[in-house]
Structures are given as C-alpha cells and as structure tokens.
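Encoded as structure tokens, the structure appears first; notes follow it.
Heads up, one of the protein chains got dropped from this complex, but the rest are sitting where they should.
As written, the chain order gives the labels A, B and C, with residue 1 at the start of each chain.
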Amino acid sequence: MRNEDQPDIEADKAIDLPASEQPDNLRRNMLRFAALGGAAVVTVRPGIAQAAASAMKCSIPVPDSANSTKWIRNSDGALVAKNTAKSIPGPSSPLAGEDVKNSLRYGTTYPGYTSAQTTTWNKYINNLTVGKQGYTCFASVQNPAN
Amino acid sequence: MSAPIYRTDYPADCLTHPLDGLMLVYHRPSGATHFLIDPTSDMLAILAEAPCDADMLARRLCHRIGTELDDEALEVTAQRLEELLDSGLIRAA
Amino acid sequence: MEAMRRLYAGYPAPEQGLATLTALIDAPRAWRRWIRPQAAIDGDFTLPGAIPMAIRHGLLAMEMAMNMQVALGERRHLLLHAAAIERGGKALILPGESGSGKSTLAALLGEQGWRLMSDEFVMIDLVTGLALPFPRPISLKNSAIPVMEALIADSSRFGPLLSDTPKGMLRHLRPSARSIAAMDVPAKPALILFPRFGDDAAAAGISQSELFMRMTEGSTNYVALGQPAFETLIEMVRTIPAASFSYPDTATGLAIVEQFCAEAGL
Partner (left out) sequence: MNDARVLTRALADPISAIEIKPADWPALLSIARAERLDGSLGYRLADLPLPDAVRSALDQARRDAEAGRVQALWEVEMVHRAFRASDLPLILLKGSAFAYAGLPAAIGRQIGDLDILLPRDSLQAAEEVLLANGFEWVKNDDYSQGYYRQWMHELPPLIHRDRGSAVDVHHTILPLTARRTPNAAALIDASVALRPGIHILSPADMIVHAATHLLADGDLAGGLRNLWDIDRLLRLFSVDRDFWPALGRRAVLHEMREPVALALRLASNIFATPVEPRIAGHDRMRDSLFTRRLLARDGWGRETRPISRLGFYVRSHWMRMPPMMLARHLWTKARAG
C-alpha cells in the first residue's frame, strides 16, 4: 500500500495536505474550539479481547469456596456463621467480573438480585486482599483499561 | 528551572495517513495507533523542524495557521502538549 | 462428546493431522464432579478464574473455549468480531457485539443463496486483504432457534437444545455442506454493515475515520499485530463502503441488507 523506502516523503505530504485543503478561518476555528473539546490525541486500545478477558473469563465467588457455607454481614461484608442476624447468604453462583465492574463503577445491581444483596456482597468484594480467591478478578475489573 | 525544550521523532518513526481531516498515525516505537486532531499534527510538524519550548511552539503554531498569539492560544498549546507527552509522540529534553 | 462429533461431521481433518491450537475441556477438580458438576474452559491461552458451567452445557463451553483460543491466539490475520457471507466472490462483513443479530442474519442469508463464511470471527489476511472463512457451528440464540428450525429440514445439522446457559437458550447449527466445502476459499471484502437489532428501520453512513475506530474496537488482535494491521485496515477503510443500520425484525433486516448489497454491487 505504501512504499517503505520513502516514509519521509509520504509523511511530509500527509502533514501538508490538511493545511492546503482547509480555508484559514476554519483552521483558526479548530484551534479555538479545540480548547473546549475533549482529547486531541486519541489512541487505539486493545479491543474486545480485553473486554472478553474481564467479562467472559473471570468471576468472584462470594464467599470464597473455602467458606462457601458462611453468610455475609450487611454492615461490613465480613463472613459470619450461617443464620446470623443481619447477614445474608452469598449468590448461588460466582459473580461475573463484568457485573462486578458495573456494580462497583456504576452502582448497578447483580442480575436477579436486590440492591440490598448487591450492597452487602460489594462490601465483601471490597474487602478482598492479595492472595484471596477472587482477588485477581477484582483487581482486573478495577483496572480502568478494562 | 528553565522551560523544557520539546522534541519529536515524528514523522520519521511514524506511518501517517490523513483521514476525514484527522491525521491517523502509526507510531513504530510504541506500536500504537493515534488519531491526531488539529492542531496536534501541526504542533508535531513544527517540532520536527526544530525543537523548542512551549511559548515558542505556541508562537510558531499561530504563525503557521495565521492567527494571533493570545492567552487562549498559549493555553491550547499547553494542554495539547500534555497529551502529546502522554502519548510519547514528543518528549521533554 | 458425541454431539460435538456430529456438529463437526463433514469437516476435513486439520492439515497433516496437526491441531496446533489445543482447546481442552475438563472438570477442574476431580471431587467437584460429585458436588456440583462443572466444566472449565481451558487451553493454551487462559485467563484466570474461568466461569464454570454445568457439565450439561459442555458443548457451549467447548464452543466458547474454541472462540477464545482463536481470539487470543491468532496472529497471522486481523481478527474481527464479525459475521461474514459471500456471493460472487465478494464478502459482506457484519461486525457486531452479541445481540446485534449478526449471527442470525448471516445464518439466514447462508440458507438463501449466500455462502456463510463465519458467524463469529472473520480473519483478514494481512498480505492479500482477503477475508478467510471460519465456518464453525453457528450459535443460535433464543428466538433465532425456531426461525432456523422452520427453514432447515435436515435435523442432523442441529445440536441439542441447551436451556438456561449464561446466554439464554442456545442451539448449535452446522453450516451448509457448501459452506464447509469452501472453508479454504477466501473472498474480497466489498461491504461492511453494522447491524443493530431492536430499533425502527434506519441506516446511516460511516466515515472512514469512524470505520477505522469501530474496526479496531471490534478486533481482538489489532494492537498486537502492529504495523501490518494498520496498513491493512487503512486500505480497508479507504476502499470498502460502510454503513450502520437498525432493524425491528429479521425480515426487515434481510431486506435492508439486500438493498445495500444491490447498491454496492454484491
């Protein structure tokens, strides 16, 4: 498509092209409006591979499988014995990374569950620490690139 | 500290392609593709001719596109410089 | 895995008997089999914490695993998340997320004079710019299932009906014999249409810069491929007309597609 031996010539031509094509006042306006607008350098980021990575492949069990019979306390997300007052059991299946991301970032509730359940489970998720089951997924959904 | 001088490898390390009034750039050292919206490609072209500091860049940019140098032009230039620095297309030296 | 073999009936064995990508389906830990049956997606390219699925959905798990293998592993071609169909050597590319209806449209057209090239991933050869077929079993979802069942008499082309999967109801359909026979025959991309199911019928043109951006967003490997992908995509957006359209029902969607194709000479 382009001649690799002449990148400079190509590039120079490319730079001059918009200047000669556009009337001066339009270019002046662009400079003005640019001050108000968003980014002027927009970079292509990895596409759906990354979305697929977070959405399809990662999930957070609540609670972790070693504590699967425990319930989660409403006030702080701590694990407590089954049937403890002011606590609820976890969801029947692990929460999808994509749902966790949306819930933490935009306040959405987990599909099929109430906002009270969502709030309590998110407290548990926010308490996850290095090495805990689900932590890697939690970290990846917090990564703004996802 | 004196004002930093900005320089660029553009367009030598880049493939460029104008598209709909934007400049599409493939930057070889980073492997990144950038859409450049005016006046950033002009700023790169100016720095490619000769590195300079932010004030001089604003002055040369206004001269290039035939407009007055004022506070707004300085502000736009400073803002776009930040973006270009983040992208790695220019560096402070 | 009998269902798997049936869906892949009629496919040639891989070149020289070598499968260079391995997708593997397995119960993660032996004891879990007895507590809650699970199947884990696994293979050469993995990401941590796969979503386990009930074993009866093993077929779906396998399909997803194979899609992931392709999405993460392919480096020789620009990989687009899109369906593609071919007529007269020219390919229509239908990029889109799950739910855009691209699979259903492509499956229907694949039974009506077009050759189905792929319902999920289109590979663009970085040297020739041609689209390469990838005709694997089509995942029909929810309302698309009865539509295709009514259209196709040969029940052996369908996999078992899977209910309650993470994607809802699901049934796999083996592409037509013609489509499978031509699985090595590329086609020149001639039109790109972005379908969106659900709204009133409407269409809008897409500028070259917007097309470039949307194609990179819909590609699993654009960034990893570097300069060759940039050059290929520039060439595509410069030479291939593109538009987006919304459609309220399948019949309208098909009519819009055919109208665009007539105008673009497909």
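List of remarks:
We take it that contacts are C-beta pairs under 8 Å (C-beta built on N, C-alpha and C of every residue); 3 or more make two chains touch, one makes a residue touch a chain.
Quick caveat, the model's predicted, so the values are computed rather than measured.
Counting the whole complex, the residues of chain B in touch with the unshown chain are 29-31, 86, 88, 91-92. Where chain C meets the omitted chain, the residues involved are 14-20, 22, 24, 42, 44-45, 73-76, 224-226.
Everything below uses one rule, namely that only the chains that are shown with their structure count from here on.
If you average the CA atoms of chain B and of chain C, the two centres end up 41 Å from each other. Centroids built from CA atoms put chain B at 30 Å from chain A.
Per-chain CA centroids place chain A at a distance of 25 Å from chain C.
Chain B has residues 15, 17, 32-33, 35 in contact with two or more other chains. Among the residues of chain C, those touching two or more other chains are numbered 213, 216, 222-223, 231, 234. Interface of chain C with chain B (complex): residues 207-210, 212-213, 216, 222-223, 226-227, 230-231, 234, 237. On the chain A side of its complex with chain C, the touching residues are 1-2, 42, 44-49, 52-53, 56-60, 94, 96-97, 134, 136-137. In the complex of the two chains, the chain B residues touching chain C come out as 15, 17, 19-20, 22, 24, 26, 28, 31-33, 35.
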